[in-house]
Each structure stands twice: as C-alpha cells, then as structure tokens.
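Only a single protein chain was left out; the remaining protein chains are all shown in position.
The letters A and B name the chains in turn, as written, and every chain counts its residues from 1.
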Amino acid sequence: MDRREFLGGTAALAGATALPGIARAQGATELSFFYPVAVGGPITKLIDAYAAGFEKENPSIKLKPIYAGTYQETIVKALTAHKSGTPPVLSVLLSTDMYTLIDEEAIVPFDDFIKTDEDKKWLSSFFPGFMENSQTGGKTWGIPFQRSTVVLYWNKELFKEAGLDPERPPKTWAEQLEFAQKLTKRDAAGNVTQWGIQIPSSGFPYWLFQGLSTQAGAILANPAGDKTDYANPGVVEALQYWVDLAQKHKVHPPGIVEWGTTPRDFFERKVAMMWTTTGNLTNVRANAKFPFGVAVLPAGKKPGSPTGGGNFYLSKKATKAEQEAAFKFVRWITTPERAAQWSAETGYVAVTPASYETEAMKKYVADFPQALVARDQLPSAVAELSTHENQRVTKALNDGLQAALTGTKTPQKAMEDAQAEAERILKAYR
Amino acid sequence: MSAATQPAPAATRTDPYAPKGLALTLESTGAILLALIWVLPLAYAVWAAFHPAEYTTRFVLTAPLTLDNFTRAWAAAPFARYFLNTFILVTLILAFQIVLGTLAAYALARQDFWGRDVAFVLILAQLMIMPDALIVENYRTLAKVNLIDTIPAIALPYIASAFGIFLLRQTFKTVPKELDDAARVEGASPLQVLMKVYVPLAKPTYVAYGLVSVSYHWNNFLWPLLVTNSVESRPLTVGLQVFSSADQGIDWAVICAATLMTSAPLLVGFLLFQRQFVQSFMRAGIK
Partner (left out) sequence: MTNRATATIHGWLLLLPAMACLALFTHWPAVASFIESFYSTPKARRPARFIGLENYQQMLADPIFWKAMSNNLWFALGTIPTSIALALLMAVWVNDKIAGRTLVRMAFFTPTILPMIAVANIWLFFYTPQYGLLEQITGLFGARSTNWLGSQDTALYAITIVAIWKEAGFFMIFYLAALQAIPPSLGEAAAIEGASRWTFFRRIQFPLLMPTTLFVLINAVINAFRMVDHVFVMTRGGPDNATTLLLFYIYQVGFGFWDTAYAATLTCVLLALLALVAFVQYGWLERRTHYQ
C-alpha cells in the first residue's frame, strides 16, 4: 500500500509519449518489464537477480526490467506507452487498476495461456483473497505478486501497564473497544495523553475502512466492478463503529488521523494499538523501542481485511511469442520457493499458501514470527475496493468516510451520499 | 526615555522618522519575534536533520549529534542525479528567459511599431494565465511532440516569462534616450545598441530577476511532477516527494536532512549574496 491516490492514474491523457523504443531482437525474445519501484532500492537488486536467474534457465528470452518509480508513475507510463504503440510486455501495476486496464484495452487475460493441468493447478494455488482482485467476468487478468494487507500492531508495554495480557491482542470488536478504553489515558485536565487505538483516515481511508466493513459482513463493490454497495446497513454499521470509537467512547483521536504520522504516534507511545499495512513490519521492527505484537484484525460478525498491492499484467499489444515468454516468467517467479524468498527479503506477503510450507519461509518466520500474521489473515481477506473509474468511485467513499469522521455527516447520510455519487458514475458501465 | 522625545540633531542627515529608544526596542522585539517564528521551520529542519530519529519530536539539549540522517537520505535516492537535473533545468530556463525577455522587452520599450500595444497586452496575459493553470493542455501538447519525461518539457512552458519581459521593459524605459541615439550615430545596429547600452545598464534587473526565477524553478513542483517519470529527468522537488511519501510513514529526520541538502545551494547563495540581492532589487526599480 502506498499513497496511491497521489497521482493515481488510469487512462492516459497523451496521444503519444516518448518512451525509448523497445527494440525487438530477431533471435531472442526480448521482454520489457515495468516494475513499480524507485531506482536504486534493494528491490531493484532482487528483481535484477531474478531476471538473471530466469535468463540463465531460458536463454532464448531476454528480460529487461525498467524501474518506473511509484505505482502511479508506472501506470501512467505504461498507459501512455500503450497508446503510443510500444508498451512493456509485462508490468506490475496496482491490482485495483484492473478495470481501468480492461477499459483501455491494454491487457489480455491469462486464461489463454493456461493449457495444461499443471497450469490450472498453478492458477488455483494463490490465496483466494488475492485472486478476487485479479479476476472479473470469469477471466483472470492479473497474477498477484507484490501484495500486502492491513494488520493490527499493539504495544505490549502499554498493555501490561493497563493490566491487559501483553500477549493477547483483541479478537473481536467488543474486545477492541474494551481494550482501547483501558488503554486510553487522560491527564488531570482531561486531556488525552495516550489513545487506545487509531485507524488512519487521511488520503485513502477506504482501504482501512474496508477492514471494518468486511468484518461487518458487507462487500463494498460487486465482482464486475460496476456497482457499489456503500449504503448497505453493514457498511453504515462499520462506519458507526469507527465514528463511535472517536466520538462516543473517545478512545480514538477525533477527526482525521494522518496515515504518514501513525507509525510515529505508535513509536511515541501516543497510541497503544494501530491499524496499518503489513508493509510497515520492517519499519516498526526497526523503530519501536518496546516489544510489540502484530495481529489479525479483530472480528466483527466475521474476521476480514482488504488486500492491497500489485499484480502482473500482460500487454495486449505484445506479440503472441512475447506474451508466451512473459507468461513463462510469471510462472517461474511465483513458484513457492521464489515467492517465499521474495517475501522474506521484502516483507511483502507471499502469494501462495504453498510458499509458507517451504524451508526458506519456515526459517524466516522462526526468526520473525510476526510475519506469519499476514498469512493467517489471508483466508478471510477480500479484494481491495476496485471498480470502473476507480479513482472517482473510491473518492466518493473517501469523502463520505471523512465527512462522518469529522462529524459533518452522520454515517448513514455520508454513505447514502457516497453511494449516490458512485451510482451516478458507474451507471454508464452497466 | 528622553531620547525618544527629543528631535534628532539637524546637522546629520538622518531619517527623522527612524524609531529611537523605547520605540526602537519595541520594534526590534517585534521584528525579532516574527523572525523567530519565520525561521522556525528551518530551525526545526536543522534540529531534526542533525539528531537521531528518536529526538525528532523531543527537544533535549543533550541529544547527541549525528550526520547519519544525511548519509541515509543520500543513499535512499539518487540525489546527485536530481541535483544535476535541477541545475540543468534552472540554467536552461533562466538562459532562455533572459534571451527571449531581453529581445521582447527591447522591442516593447524602444521600438515604435504597428501592433506593439496588442503584443504587450498578449504578453501581460501570461501574468494572469499562469502556466500552472494550463497543466492539462500543456501536457497534451508536450506528449504530442514526444517530450514527456525530459528536462526541456519541464522548461518549455516557462521560458517566455511575462514577468521578466515586463521588468526588463520597465528598466529599458529608464535608459536615457540620448545614450541610445549616441550609439546609433556611431553606426551601431539595433542589436548592438541593445547589447552595448541597454543590457549593461539593466544588470541589477537581471540579477534580481535571476534570483526570483532560480528560486521559483528550483522549488517548482506540480508541473515537473506531471511531466517526469524517471530519475533521468526528475528535479529535486519531485525526487524529494517520491522519496518522502513512503508506505512506512513520515521519517522527519531523513526528510529534514534531504530538505537541507536540496536547498543548501540556494540558502548558501542567499547568505553570501543577500546584500547584493536586496540592492539589485532596489536598483532594478522593482517597486
């Protein structure tokens, strides 16, 4: 997860854009491959190593990774290139960009390449929670790779101080509230010096909210991505719970909680429990000066969390041979062993249950058991909210959530308004 | 406080309205207080950048000093490349702005020709219709000519500056006509007159305008954000933003180190030359 709405992009504006022409070698199939990471980080070295390893096993294929920056920059680049005629054969883009890429006719489904039983087995080997964001209309458009989910972090020291069992995170909404009440401290003047819990709500509140709404038994959008269900009673109930944490029970900071400062709030002991991405594991591990725990999100009617992150997509404009070669690479890099290695080295969630059974993974989690939490949550994880006109439709929800959290609308009204707006936008797609 | 009420001795040529005594003390206090508030973000940046991350929010005088944040920031993003890009960018923009602006300003100030007033109004329009408002269309134009993700793409919408033309025109108008005539009598062509007479006299304006232009484009963000995608073309501001908006939340220590690092050239330049800058503004007649 990242600040994706920052330049969150969908269909490209440009008619044609400069992209160094991707030469297509005569003999070997050359595969250009867009990867959403800034140049120079540790991930580029990993990907380079994977590419070299793959080329060694497949001398007829030349892999050319291009590090395109953030997710937003990568999709803008990929789509403008798509319009100018030389798109990358393979790219890793946000899973939520699927409908946009389909609408722009930029990608082909993977189904055409699934031929053998082994291929079929491979396709069904991923966590279903990740596949929900990769399939629509009976086809598989993306293969999960760089994925994350929302988890709860808690400060064991503060739990002990509050008389709670430091090894036991809240399991239900009721417990979460109860613990938060015990963990909220006020000074003599009544000012809060330590909050019980915080769920960030700046920028992309919908993603964290999706945890709550899923736990309340609601699904925000249909699999076809052309209808939302924001005004569902479950959604309203979930929002009411969130709003009540702050406004009624006063165990959660009032107003909008900044995503960027939330980990810092946690390190400063200003908050005892926080919801944030699994992508923060390494950061928290490095900066928390106290023992901390990581847990699956507490359950409402049921447990639940959204997934997030990127998928592999195949370009529609590439030749059949290029697509085949790219498919081969995708299969190669998502084998359990490589997925395990990838997860251990980056902190991202491994995408198949089988990878958690590998030796490499077992060694990693023995050293750092918190990494297993993401896996434990995946059986109950759902697709990250994604529809046609994704940016607009999620903004409608974001605005509604922020309106309710800042107290300008009731949860009911906020969700009705958001639904009406989403309905207006999506009508054209049905 | 008798000094405050007594008139200044008439012999020395001092400003009779310059505050003295209590008034001066009050004024100084006010000014210093405001200055402290104004410099606070910079002071904080220095604090956070030179102390370990756990002290970014705690102001303890005994906190240990460190350069660690700078090494971390430098390693986390290709700042050397960003520096180079920004340097090329501001140089490119300033060079074009000066050349284009000088030619246009000269025409507007000293040539009497058909359509001059219309041209002046058309140029002044850019004072209001600033390039930032036209991001959507300008993006499209540059995409058509395959310039997206290049440094010239960042520069192009800004290289003709109404502000610059306007300033230079005002300055050129103050050049005595006699100097112009004298040069022409000696057989100088209009361009020679421009180079020999007008440009040297307008030096303070160039300096003042240069300062404004460089600091503006060094810090410009929205447009470069839109038209660049790669390290090869990204200026410092965009690099800084990409680098500071990490998943893991805000690490003020590193961000502050990066901020100081990226603004250091401008800060040092201003510290060294600030007197000259103010004087240039004064002599440039920007008032």
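FYI, contacts are C-beta pairs under 8 Å (C-beta built on N, C-alpha and C of every residue); 3 or more make two chains touch, one makes a residue touch a chain.
Given the structure is predicted, the values throughout are model-derived calculations rather than measurements.
Of the residues A:Lys270, A:Lys317, A:Arg338 or A:Arg375, I need the one that contacts the missing chain.
A:Lys270
Return the single residue from B:Ala76, B:Leu156 or B:Val197 that touches the missing chain.
The missing chain is touched by B:Leu156.
From the list A:Ser124, A:Asn222 or A:Thr408, which touches the chain that is not on show?
Reading the full complex, the residue touching the unseen chain is A:Thr408.
Identify the residues of chain B touching the omitted chain, counting contacts across the whole complex.
7, 13, 15-19, 24, 27-28, 30-32, 34-36, 38-42, 44-45, 56-57, 59, 99-101, 103-104, 106-108, 111-116, 119, 122-123, 125-141, 156-157, 159-160, 162, 165, 190, 215, 218-219, 221-222, 226, 236-237, 240-241, 244-245, 250, 252, 255-256, 258-259, 262-263, 266-267, 270-271, 274-275, 277-278, 281-282, 284-287
Suppose we count only contacts with the excluded chain; which residues of chain A make the list?
Touching the missing chain: residues 3, 5-13, 76, 103-105, 189, 191-193, 201-203, 253-258, 260-261, 264-265, 268, 270, 389, 391-392, 395, 398-400, 402-403, 405-406, 408.
Here is the rule we go by: only the chains that are shown with their structure count from here on.
Looking at the complex, which residues from chain B come into contact with chain A?
Answer in residue numbers: 53-54, 57, 76-78, 136, 139-140, 143-144, 146-150, 225-226, 229-231, 242-243, 245-250, 252.
Touching chain B in the complex: which residues of chain A?
Within the complex, chain A contacts chain B at residues 1-3, 6-7, 13-18, 38-41, 68-70, 73, 76-77, 80, 259-264, 267-268, 276-277, 279-280, 282-283, 287, 289.
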